[in-house]
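For this depiction, one protein chain was excluded, whereas all remaining protein chains were kept in their positions.
Coming up: chain A.
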Amino acid sequence: MTAAATKIIQPLPLNFTNTTARSPDKALFHPLKTTPSSSFPASTHKLRLTKPNSTLARRRSTAVFAVSDVVQEKKPKSNTFHPNLLITKEEGLELYEDMILGRSFEDMCAQMYYRGKMFGFVHLYNGQEAVSTGFIKLLKNEDCIVSTYRDHVHALSKGVPARAVMSELFGKTTGCCRGQGGSMHMFSKEHNVLGGFAFIGEGIPVATGAAFTSKYRREVLKEGDCDHVTLAFFGDGTCNNGQFFECLNMAALWKLPIVFVVENNLWAIGMSHLRATSDPEIWKKGPAFGMPGVHVDGMDVLKVREVAKEAISRARRGEGPTLVECETYRFRGHSLADPDELRDPSEKAHYAARDPITALKKYMVENNLASEAELKAIEKKIDEVVEEAVEFADSSPHPGRSQLLENVFADPRGFGIGPDGKYRCEDPKFTEGTAHV
């Protein structure tokens, strides 16, 4: 098992590649054969490949530093301001709170699902919080994100209130999509969350379109200050899908302000990434299309954040897209209906030991950015937020029958003309679900 953080030293030149990768061979992962990184990110361990392999021959050597190296050189001097650390106290607390929110929310979802309050397909994000927090907390409100069916935490990180997401999951009319979207289709115009898509790879073209809009607004509509960036989140399985490649091509061709974030958690339901992919190093697919490909340890929020900073500012400056492969892991099954029998318990244990929340907590405490008590206070606060969200969702009404026909069209005359010769939507009874469609 290999992992190394990347620190992108300067604006990435075209065809920049990271030179580290995951397992060199196609064998199933053997965590016990590799050295786990014990602490974060101040660890001096740089996990190396277990055996050299020609597929990983470094064709282009570019300077890659582990974030840990940079940090290790400088010891913290005092309890307050640490100029050499990667984050300030405020930033650290924000990151911690966001990850705790993601984790608690998802745990609550599991509880609610087993109690029958939530139904259908529910895919939980436990373990991957570093990616969502690391990237999304760097965005402005006007920046867009597009996700997959595993989208609760992306929506939360982007600012959609927990109560709106929980209500949506309960199918209540106070949900962020009035109960019409559900777990897999979180949308928020206010926070620029463009969905939540169930089909594999479906969000990537939508994200590419959003990035195109940003460029169009700046260059054609002459909105000079429009430098909005779009992030597309998707998994390892998606990287074998045609739409992914079509979008990489177009984004690089037109230098769209987009970052393609691969949440490589090694598994596509029960299909191991290594069994499904001819070359499992996804970051390499970037340079094939003319954009930088970067691999980062997705269990380490600070490393993700450093890479994200560079990729997002690249996009904002108009230099084009970046493909970021985040090596991460989901602690739970694919969905709440997945018995999760295929994954090796030692693999799960390996990643559980690299829990991003525990790691950040350790970092903050060790570097005197926050005390245990402060972090506990945050956890308590989040518990209350999540409880309140459940209460709110519970007490919210179900959608009325009339809501069934609403929002199909932006222009409801699309329902056509009724037997009386007038547009159906002009019939006052139409949206009570009583009119014939």
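By our rule, a residue touches a chain if its C-beta (ideal position, glycine included) is under 8 Å from a C-beta of that chain, and two chains touch if they have at least 3 such contacts; residues count from 1.
Heads up, the rule we're going with is that contacts and distances are computed from a predicted model.
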| item | value |
| --- | --- |
| Per UniProt, the name of the complex member that is left out, chosen from "BHLH domain-containing protein", "cysteine desulfurase", "Yos1-like protein" or "Pyruvate dehydrogenase E1 component subunit beta" | "Pyruvate dehydrogenase E1 component subunit beta" |
| Residue, one of A:G195, A:G237, A:P280 or A:G298, that touches the chain absent here | A:G195 |
| Residue of A:E142, A:E219, A:D279 or A:E372 in touch with the missing chain, whole complex considered | A:E219 |
| Residue in contact with the excluded chain [from A:G134, A:P205 or A:P292] | A:P205 |
| Which residue of A:G116, A:P345 or A:P419 touches the chain not shown here | A:P419 |
| Chain A, residues in touch with the chain not shown (by the definition above) | 176-182, 185, 187-189, 194-197, 199, 202, 205-206, 216, 219-221, 243, 246, 249-250, 253, 406-411, 413-421, 423 |
